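Apart from one protein chain that is not included, each protein chain of the complex appears where it belongs.
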Amino acid sequence: MTGELSPILEVEELEVRFHTRQEVVEAVRGVTFALGREKLGIVGESGSGKSVTGRAILRLVPAPGETRARWIRFEGTDLLGLTERQMRRIRGKRISMVLQDPKFSLNPVMTIGAQIVEAYRIHTGASLAAARQRALEMLEAVRIRDPERVYGAYPHELSGGMGQRAMIAMMLAPDPDLLIADEPTSALDVTVQMQVLAIIDDLVTSRGMGLIFISHDLNLVASFCDRVLIMYRGRVVETCRAEELHQARHPYTRGLLASLPRIDQPASDLPVLERDPAWAR
Amino acid sequence: MTPTIDPAQPMLSVRDLRVSFGRGRNTVEAVRGLNFDIAEGAWYGLVGESGSGKSTVLRAVSGLLLDWTGEIAVSGRRQQPHRSRAFHKLLQMVFQDPYASLHPRHTVDRALSEPLSIHRIGEADRRIERTLMDVGLDPSFRYRYPHQLSGGQRQRVAIARALIVEPRILLLDEPTSALDVSVQAEILNLLHRLRREHDLTAILVSHNLAVVAHMCERLGVMQNGEMVEELTVDQLRASAPLHPYTRQLLRASAGYDPRALATLEETA
Partner (left out) sequence: MTALEAPGAGWRAWLLTASPRSRLQARLGALYLGWLAFLANPLALAGMAIVLALLATALLAPLLAPGSPYAQDLTQRLLPPSAEHWFGTDELGRDIYTRVIHGGRVTLTIVLLVAIIVAPLGLAIGTAAGYFGGLADTVLMRITDIFLAFPRLILALAFVAALGPGIENAVIAIALTAWPPYARVARAETLTLRESDFISAVRLQGASALRILLRHVMPLCLSSVIIRVALDMAGIILTAAGLGFLGLGAQPPIPEWGAMVSSGREFLLDQWWVATIPGIAIFVVSLGFNLLGDGLRDVLDPKRR
C-alpha cells in the first residue's frame, strides 16, 4: 500500500491517555498505520484524537498525557526508545510540524528571516551566510514574490496566508523527511488555502517527503491526499484511498459526508448523524 | 405589538452603507457603499473572505457599530446609529463562536431571563421552557452553566436567547463555522425549522458557500468592502456567476484542484 520503498513511518498500537483527577481520558486508542512517500490525511471531528496522534509521533503530548505504543518507527528507529536529547535532533530537522495558526507559532518579536535562519542553524550548524541564503531560497520556494521584504518583516506585518507560507518555509528549510501538518490552512480564506496547499503539494512531491495532513474537512482531504484515515473517538474506523472517500463504507464516514450541505444538491433538511456506540468500541 | 408591514416594502434595506475605521492616513474603508434589500420572510446570504466587510455590515445593521453613513431601514423605519429598545425586540443576532457569546458565569436560565427582563415580558418561566423546547433542548438544561454544554448545545442556547423575544429578523454571523460538520447539520436543520415556524427574515454571513446555498435564496458576494455580485442561489447552483471572484470562490469550495489554480492566480 505504501509503494515498494520501505515506509518512512510505522505506528503500531498507539495509545494516548490523559490522567485527570476524576478520570482517565483515552484520547487515542490502538492506532496503527504506515506511511510511505505519500500524502496521508487524518480526518475526524473535534475530540477524535487526530491532533493528539500527530503530536504523539513527535512525542509532544503535553502533561498529563501518557503516550504508549508497540513502536513508532521512523526510518527504522523506534522514536519511543530515544532520549529527549536525541528526540530534539529529530524534531524540526527530520520531522517538521506546521500548526493551524501562524500567529501562535511564530515569535512576534523576531523577523521572519531571523526565525528561519535560527531554526535552520540549530539543525544544520550552517554558517550565517549560508543560512540566510537558504532562508531566501525557501521563501522563494513557497512562492513569496518579494523574499527580501518578507525576510525582514515581523509576523504581524504579514497576512495569514503569508505567515503560513513563511511557517512552511521555516519548517521545510532543514529538508525533513516527514511533515506533519495540523489543520495548516483552516485559518485561511479558501482562495489562499488553495495556494498554500499547492505549495505543500509541490514541495512534498518534489522532495519525496511523507506528509501527514490532519484536518476536519472531508472534501479537502479527499481532493488533496493520497490516502485517508478516518478517526472517531480515538480509533481509526476506516482507511481508504482518498478518491474513494465518497464511496466510504463505514456508517460514521458516510454519515459525516451526508451531513455536509452541498451546492449542487438542494435539500430541505440535512441527514443528521446518528452515532452508534459500537463505533467507539 | 407587531408593527404593520407593507408587503411591498422590504423588511430590511441598506443604501450606500459606508464604514471606515481609523483616521487620517490610516483610514481603512471596511464597507464602501453597499446596497441591498431583503423582502419579508427571505433569507439573504452575505459571502466573502476575511476582511471583505461582511461582518462589519452585520454590526452596523444590528446597532453594535455606531460609526457609519448611509441608510439602514428596518421594516420601513429608518434607523439612527443608536437604536430603540423596540428595535432590539424586532431584530436579534446570533454570533459565530458559541464559546464566546454566552456569559461564562450565567446559567442558561439567566441568559434567557435577561432579555425577558429587559423587555419587561412576563411569564418568564413558561417562555423559557417553551423556547428551550423550541431549540431542541431538554428542560434539564435550564440551570446548567455554559461550560457544562457542548458547542452545539451552546449554539442552541444562543439561538434560544435570540428567539425568546420573538424577533422578526435574525442576523446570523457564521453560526456554524465553529462547529463540527455533524453538529453543523443539526443547527442548520434547526434554523430551517425555526424559519418555517416563526416566519423569520434573516441575513446569514458565511465564508462557506455550501451553507449559504443550503439556507438562503439570494446572496451577495463581498470583496474588499464592496458587493461584487448579487445573485440567486439557483444561479449559483447553475454555475452561472458572472464575476470572476464568485467563480473563484465557487471553484475553491469544491476542494483542492491543482488545475483550477492557474485561474486562481490570475485574479489573486
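As written, the chain order gives the labels A and B, with residue 1 at the start of each chain.
We adopt the following convention: a residue touches a chain if its C-beta (ideal position, glycine included) is under 8 Å from a C-beta of that chain, and two chains touch if they have at least 3 such contacts.
Values in this document were obtained by computation on a predicted structure and should not be read as measured data.
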For the chain that's been dropped from view, list the shown partners it touches.
B
Out of B:Val74, B:Leu132, B:Val165 or B:Leu188, the sole contact with the unshown chain comes from B:Val165
Option touching the unshown chain, where B:Glu40, B:Asp97 or B:Glu226 are the choices
B:Asp97
Identify the residue among B:Val28, B:Leu64 or B:Ala240 that touches the chain left out of the display.
B:Leu64
With the missing chain put back, one of B:Thr27, B:Gln80, B:Gln148 or B:Thr232 would touch it. Which one?
B:Gln148
For chain B, enumerate the residues touching the unshown chain of the complex.
62-64, 83, 85, 87-89, 92-93, 95-97, 100-105, 107, 109-110, 114-115, 118-119, 140-141, 143-145, 147-148, 158, 161, 165
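The rule is simple: only the chains that are shown with their structure count from here on.
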Where on chain A is chain B touching in the complex?
45-46, 160, 189-195, 197-198, 201, 216, 218-220, 222-224, 255-256, 259-264, 266-273
Can you name the residues of chain B that touch chain A in the complex?
49-50, 151, 180-182, 184-186, 188-189, 192, 207, 209-211, 213-215, 233, 236-237, 248-250, 252-258, 260-261, 264-265, 268
